[in-house]
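Before we start, here is the structure in question, set down as structure tokens.
A protein chain is absent from this complex, but the other protein chains hold their places.
Right, chain A next:
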Amino acid sequence: MAERRARLRAAYGAGPRHLLVLLACFAATGWVALRLAGEADAVRMLLWFLGAVVAHDLVLFPVYATVDRALRRIVHRPAPLNHVRVPALASALLFLVYLPGILGLGGTTYRSATGREPTPLLGRWLALSALFFLASAVAYAVSRWRRR
């Protein structure tokens, strides 16, 4: 038994539990995939599934890492650097999460659901972002003034 396990380990690269756990995961996913295969929009769903990974790993991550690298080249000391990073991240996070409203994408559906005109949200997002940067700048100025 122990020898069999050792052989599996050498060939497969991990213990039997590893294999079982992953096979169970693939069985569940495979079942869902088969079930969805009949849907008219199955390919679209798959594209969105894989597209979400590509959008994060090969677009969002490289973009924010590059922006941060550029920022670190301009601002060297951690304190002022983080007083730019924090409001920038907060602003970017809000944009990412509330993007449909900020870009006014759901307007037609909102209008027919509620009978009311959607409020344009781009201005609100810009105002919030400006507030974050302003608050961060004030906090930085206060901390420098205190240290003196």
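Criterion: a residue touches a chain if its C-beta (ideal position, glycine included) is under 8 Å from a C-beta of that chain, and two chains touch if they have at least 3 such contacts; residues count from 1.
Here is the rule we use: contacts and distances are computed from a predicted model.
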Protein name as given in UniProt for the chain not displayed, "Phosphate ABC transporter ATP-binding protein", "Sigma-70 family RNA polymerase sigma factor", "Ca-activated chloride channel family protein" or "Molybdopterin-dependent oxidoreductase": "Molybdopterin-dependent oxidoreductase"
Full-complex contact with the absent chain, from A:Ala70, A:Leu105 or A:Ala139: A:Leu105
Where the unshown chain meets chain A, residue by residue: 2, 5-6, 9-19, 21-22, 24-26, 28-29, 31-32, 35-36, 39, 41, 44-45, 48-50, 52-53, 55-57, 61, 72, 78, 81-82, 85-86, 89-90, 93-94, 96-102, 105-106, 109-110, 112-116, 118-119, 121, 124-125, 128
